[in-house]
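One structure below.
Of the protein chains in this complex, one is absent; all others appear in place.
Then we have subunit A:
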Amino acid sequence: MTIRLTTAAAAIALIFAANGALGADKPTDPQIAHIAYTAGVLDIEAAKQAIATSKNKAVVEFAETMVRDHEAVNSQALDLVKKLNVTPEDNDTSKALSQAAEAKRQELAKLTGAEFDKAYVEHEVAYHKQVNGALETMLIPAAQNGELKSLLETGLKLFQGHQQHAEHVATELK
């Protein structure tokens, strides 16, 4: 399991690294909006799976926070793209994120009880770590619009909190 989790995390890291390394292919604001929104939606879906599967109070409460927070941030993102008259643009990073999430969803669907809880929470730690890394090194520096940049910065702060929260729940599960 640990190996598979690490692989998933590495895959996400590679996706972002590849995008970053291309330099000239820095994501545009419509692409950044799409990536950030997609990352949020995927985490909400993972959280809903956890709420339906887990019997652990700390895990369910964490997942409920993920739904609440990511829905709030995504609704702000939608308001912003509407205000800026920007159409979020699908791109390879968004597609790769969705594919990795689907693989993870299927993997988690085979697990129950403590095994599921551990795998879900460990994935949440890895996922937030990778998304936060991407925000810090690629998405925030590349964002051109000031309001988009500011929303991403608030998101980063929030998701760093999520990462710490997930790490704390992971320690409790051990």
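By definition in this document, a residue touches a chain if its C-beta (ideal position, glycine included) is under 8 Å from a C-beta of that chain, and two chains touch if they have at least 3 such contacts; residues count from 1.
Going forward, contacts and distances are computed from a predicted model.
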Q) Which listed name, "Cytochrome c biogenesis protein CcsA", "Cupredoxin family protein", "Luciferase-like domain-containing protein" or "Periplasmic dipeptide transport protein DppA", is the one UniProt assigns to the chain that has been left out? A) "Cupredoxin family protein"
Q: With the full complex in mind, choose from A:H34, A:K104, A:H123 or A:H165 the residue touching the hidden chain.
A: A:H165
**Q.** Positions on subunit A where the hidden chain makes contact
**A.** 61, 65, 68-69, 72-73, 75-76, 154, 157-158, 160-161, 164-165, 168
